[in-house]
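In what follows, a single structure is set out as structure tokens and then discussed.
On to subunit A.
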Amino acid sequence: MTDSAPLLEVRNLRTEFLTDAGPVRAVDGVSFEVEAGATVGIVGESGSGKSVTALSILRLLAENARIGDGSRIAFRGRDLATLDEDEIRRLRGGEIAMIFQDPLTSLNPVLRISKQLVEGMLAHGRQSQAEALRHGIDLLARMGINAPERAVSGYPHEFSGGMRQRVMLAMGFANNPSLLIADEPTTALDVTIQAQILDLLKTLNREFGTAVLLISHDLGVIANVCERVLVMYAGEVVEEGPAEALLAEPRHPYTWALLNAVPRLDQEPPADKRLTAIEGAPPDPSEPPSGCRFRPRCPFAVERCGEHPDLLPVAEGRKARCWVTQAGERLLKPSTAAAVSAPAAEAGQPMLSLRNVVKHYPLRRDALFSPRKVVHAVDGVDLDIGRGETVGLVGESGSGKSTIARLITRIQKPTAGSIRFGDIDLATADRSVLRPLRRRIQMIFQDPYASLNPRMTVGQILSEPLRFHRLVRGPEEAKARVGELLEMVGLSARAAERYPHEFSGGQRQRIGTARALAVEPELIIADEPISALDVNIRAQIINLFVGLQQRLGLTFLFIAHDLAVVRQVSDRIVVLYLGKVMEVATARDLFAEPLHPYTRSLISAAPIPDVAAERKREHIRLAGEPPSPVAPPSGCRFRTRCPVAQGICAEIEPPLAEYRPGHRAACHFSGQA
Partner candidate 1 sequence: MFRYLVMRVAGMAVMALLATLVVFLIANQVPGDPVLAQLGDLAASDPNMVARYRARWGLDRPLSEQYWIFLKGIFNGDLGVSISTQRPVLDDIRQYAPATVELATVAFLLSIAVGIPLGVLAAIRRDTWIDNLARFISLAGVSSPTFWLAFIMLALFYGGLQIAPGPGRIDLSVISPQTVTGLYLIDAAIARDWEAWRNAAGHLVLPSIVLASGTLGLITRTTRASMLEAMTQDYVRVARAKGLRERKIVIGHLLPNALIPVVTLGGLAYAVLLTGAVMTETIFSWPGLGRYTFRSAVALDFPGIMGITLVVAAVYLVINLLTDLSYALLDPRVARERAE
Partner candidate 2 sequence: MMRNLLLRLAAGAAIAAALTLPAYAQKKTTLVVGLDISDGRNYDPARSADLTPPLTMGAVSETLLTLATNDLVNVKPSLATNWTLVNNGAAWRFTLRPGVKFWNGDTLTAEDVKFSLDRLVNVKDQPATYASNMGPVTIIDPMTVEIAMKNPKEPLLLDLTAPSFAIYSAKMAKAQGAVSEPGADQNDKATPWFNMNSAGTGPYRMVGWERNVSVTMQKNPNYWGTPAEFERVIVRHIADGAAQLLAVRRGDVDIAMNLSAEQLDSLKGSADVSVIQGASTDTLYFVMTSNPEMNAVLAKKEARQAVASAIDYDGLIKGLVGGFAERSPNFLPNGIAGTTAEQTKEFGWKEDLTKAKALLAAAGVPNGFEFELIYPNAAYFSTSYQLMTQKIQSDLARVGIKMTLKPMDNVNWRAQFNGAKSQATTAPWNSPSPNPYLWTGASVQRVAVRMGWKPSQEILDLVAQGAAENDVAKQKAIYEKYQRILVDNANYVTLMQPIYRVAVHKNITNVKLTPNVWKMELAQIKPAS
């Protein structure tokens, strides 16, 4: 081991999976280094090979995976690829720790925290049981867990996601590793919690000197934490460089596309609301295209791209796998239409109007006489949607946003309140009244894999509503209409004969959209329609929605947890917290001057893929986690986490007051944070 050698040096890593369809090469010749104490990020879409790369280092791959000969994973000079099982085991959790995406499933549900915390230390044999436990408690405290002595005797289900990820981090740091591999550590968390965990990661890196290898699909997260970045596409590193420079000026078209496909909180969305999306999807890893693997989707492709490029320096400390930039060309920013003021959707009567809508779910009684507990999912929400308008509904998990979607579509019946659609109150309408309205209100669902009936062909899925609502006469007309619909959402009419499972997530979301459009609705509720999709596909779907809305004059209620996305598509935005509306404003006003402390912290918590901008930005960090909707706090719901809360907040619930036309907020101290 020499001081000059990097802590981790990966050379020509190839990892393949043996499948029935033949071997699939998930990682194909990846090389990089991690210096001691450094922070390195790997970014890419799903299937790019980033997670497999991370897992290959500790050889935690599935049984049917093989690391190819010639791959070298040198850690402090030892090649991990050739260590025997016992030696690599000693490194795991010792010198190299790893944490994973989903803290909910990463902890064993039936074992106490103490056991899970301590076993890693005991396995490396440096501490006695008692010492290990003490050390574990210290670590939990260090990771920001209150009352760690009590926490260790708990079970994982007693902790929230963010807390569990802190526990995971404590486990990772148990043996003072010199390298922490974090595989999408915040993807499953809400944005305010994500900010907390990223801060913690940075602090740990700084204070312990532990190198961090951060895997993420989110450029913002990477920008927030990492000094150096690798961009992966189709199993290869396509670009590598310092984070700041790379994000400011990408030298690979794929990086360029990634950056531009993401709406940015620090920039006004263009007037046409469209994002720069590249067409197509990543290649099938079992049959990578010849030449540059990005070529089929690359807007900058030239003739030479038919040859496979190498990863070569393009600037000081930067490498790219691109003939174009290696030749010194620059990748220009896409031209964007100048920001224009929000379209006036002032028109008098709103199309849909929710007043004091409440939804409580009773929990199962524990015993015959015990009081029924109630989840206050939606607790008195007012909401108006004007004709032709796109309203964004934003909030973290548990805010009640999906429930509102299901109340409007009457998948569920509200406990109280009214939902006026024209002259009819949807909240109390019975089945016969609802049936003709069904056609006019449609919904697009979150999970493209669950929202299409797997036993029906796409044609059946689309023609069933047509026939049911008697919108077509006879099968011929239905078939023609299905073809039209498919083309409208950017699919070929031939797709009608195939089954949903033959399509990718993005394509399925298009099919789901086509189904909603089939009955020619006036209002479409889109419940997190893009959250399950990759960055580029998101951009495609957003563009599809925007295009459809403009073409068909649809009214949209767009539900998402991602502020930037909501801002991109919405005219007005409603911010929800624990079943209550916190703030309502036009998209522009909300970002220009957020009134509610929650809105402000949401905005500040979302990471921006721009290191310089990120550095300059205000950072409000919310403490703790959202309370349980079973027992919401008295007074203002947000007060338990609010940086400006005072005595009054616990006693009096702030009304949703109008501060200027169309801008309302529910806070005693609006705009004062």
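As a selection rule, all candidates are chains of the complex that A comes from, given by their letters.
Criterion: a contact is a pair of C-beta atoms (placed from the backbone, for glycine too) under 8 Å apart; a residue touches a chain by one contact, two chains touch by 3 or more; residues count from 1.
Nothing here was measured: the structure is a model prediction, and the numbers come from that model.
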Query: Of the numbered candidates 1 or 2, which one touches subunit A within this complex?
result: 1
- line: The residues of subunit A that touch candidate 1 in their complex are 58, 60, 89-94, 97-98, 100-102, 105-111, 115, 119-120, 123-124, 155, 157-158, 168, 171, 174, 366-370
